[in-house]
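Note that one protein chain is taken out, while the other chains of the complex remain in position.
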Amino acid sequence: MRDVAIIGVGMIPFGRRDEDTLMDMLAYASLKALDDARLGEKSVDAVYVANMGGGILQRQTAIASSLVDRLSLLPAAAETIENGPASGASAIKNGMLGIAAGFYETVLVVGGEKMREVTGWRATDFVASMTHPQAEYPYGITLPGMAGMFTRLGMEKHGVTREHLLAVSLKNQEMGTLNPYAHVEMALDRDGIFDSPHAVVNNPTSADPLHLYDLCPVSDGAAAIVLSSVDFAKKLGKPYAVIAGFGQATDTHTLAEREDPTDLKAVTLAAQQAFAMAKIKPADIDVGMWPNYTMPLPSSKSPRVNMSVFSRRGRAAKPPQPVRLVSVVRSRSTSPAA
Amino acid sequence: MPVDLELEAVLRPIQYPMVPYPPKVITLANGKKMVVRQAVREDVPEILKSVHPCLFIERDYYDIVSARLYGELLAWYRYRVKSEYCLMGQVDGFLVGVVNGRMENEKVGMSYHTLAIDRGLRIGSHLFAAKMEYHMEYLNQEEVLIVAESPIGFRRWMIEYPLEKTTIPHELGGGDSYRLTREIYFNAKPRLVVGDRPVPQELMDEATTAIKFADDDTIRERIAGLKGR
Partner (left out) sequence: MKKEIAITAYKCRKCGKLHYPFHDRCLECKGREFEKIKPQGNAKLLTYTAIFNLPWGFDQRFLIIGVAEFENKVKAMGQIKADSVDQLKVGMKVKPSWEPVRVQYGEDVYGLKFEPMK
């Protein structure tokens, strides 16, 4: 197995993008990544598109083939990866495997979702379609509802309080103001969403004990990366990153059958695999990201978990530099791209 | 042509006496203070400047809502509607939302429109609640008739209160009205109606000195822009 490099990245601002179709967004992000990789008019060997909603929300299938056509990447191999909210990480993993196996030299991976095509009710129903069709879905359970039940257990077992959740919300919203791609660029005020009696309207209960600002917004957006072999990357004459490790694991479909729902076994297993492959310890990590439906608890219930560890290497194949990024990609309804 | 006051006397509908809505101040999610107060008839031309740019925004039915609101406010200004009122939300003096309605008779209120100019701060929810508060607690009415023109409105009013379905036609022409009764209002009040009174003098002064307006492009950007919250 050979190392896999990330040679280009591209993202478009998330938000409500009424003026763009799903295909538009995928194309914009892809072109940004292809240009960032300085591929010029060169094609890629394969394209993996991560998308969960196209078939239901846009009534469109075979999205990857359509994208290859739009981008004039013909005759590149095209596949759409649907793996619930873990689709993005799954697509990256598949692209990586193709290169690691020596089968492909260059792969474009792009994830996109157009959630705001429909009203909130329909979008909520669409995301709930990943729950068990007989044992869960008919009851009206939603992904925030699942998160609420996990959070309740976390409160009972580990003493999580609303104040803990609040600290995460305030931090995340503040980060949003610094991120030009963020959907919501508005700092929140502790008084306005918690202390003041007016907070009951500003930050209402969404899925008890979770409130509006504990949950992520529903967004349209897309992001892309270009992968290649390290040999290929070296010839480009620009910095690149190397995927140091990844992990993936699955837990039971229904919440009721998890041995200990607060434990999230699949996340632990995926993380262990990624760390082992990267040959590093959690203490070596400088920045961690946990894209999820609700931040404080890994709470939405995609049974599939992917984890990847990236290390950044200079062009001259120096030993891994100190900045390492760990990304646990579990479930996020809005941004499938890892 | 000068106004023919004799003819006007015939054309102008009667006006019920309406007690004023006492202003209140609400802390928003971003910590800003929104003053909610009643507009006077003379404020109408200024308010219309903020409604006008919304006429051209299709998203979330802003065009329909603002076109109708424009007409309703104009009708009030030119004395062509019975017992209309208008409440406004202001942040740092800037107009961020407008709601209006009227008294159909002493017992029944008719809700007109809710226009949130700044979005993502539940300004529409706060102002709609203020409107219901006015009908129930100050005008002392028995019920308010309401229709929603957008899915967001339907969720906010019909489901969150929740309102009662009737077969009474609504003045706005669409479907049957939903109804807010006193019982529904007072049950919903603890979770939907907030605000502090009296409004601190300096906030009140800022709001009343001048109604400030963002320029057209800013208003459109806030409602329909890429960064629309």
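Labels A and B are assigned to the chains in the order they are written; within every chain, residues are numbered from 1.
Here is the rule we use: a contact is a pair of C-beta atoms (placed from the backbone, for glycine too) under 8 Å apart; a residue touches a chain by one contact, two chains touch by 3 or more.
Note that the structure is predicted; figures quoted are calculated from it, not measured.
Asker: Determine which one of A:30, A:142 or A:202 touches the chain that has been left out.
Answerer: In the complete complex, the chain left out is touched by residue A:142.
Asker: Among A:66, A:80, A:106 or A:124, single out the residue that touches the unshown chain.
Answerer: Considering all chains, including the one not shown, the answer is A:124.
Asker: Which listed residue, B:20, B:45 or B:162, touches the chain dropped from view?
Answerer: In the full complex, the listed residue that touches the missing chain is B:162.
Asker: Among A:80, A:206 or A:248, which residue is in contact with the omitted chain in the full complex?
Answerer: A:206
Asker: Where does chain A touch the missing chain, residue by residue?
Answerer: Counting only chain A, the missing chain is touched by 119-122, 124-125, 128, 132, 134-136, 138-142, 144-145, 148-150, 152-153, 156, 204-210, 252, 254-257, 261.
Asker: Against the chain that's been left off, what residues of chain B make contact? List them.
Answerer: 159-160, 162
Just so we're on the same page, only the chains that are shown with their structure count from here on.
Asker: Which residues of chain B touch chain A in their complex?
Answerer: 26-32, 59, 120-122, 125-126, 129, 151, 155, 190-192, 194-195, 226-229
Asker: For the complex, give me every residue of chain A touching chain B.
Answerer: Touching chain B from chain A are residues 13, 15-18, 119-121, 183-193, 196-204, 213.
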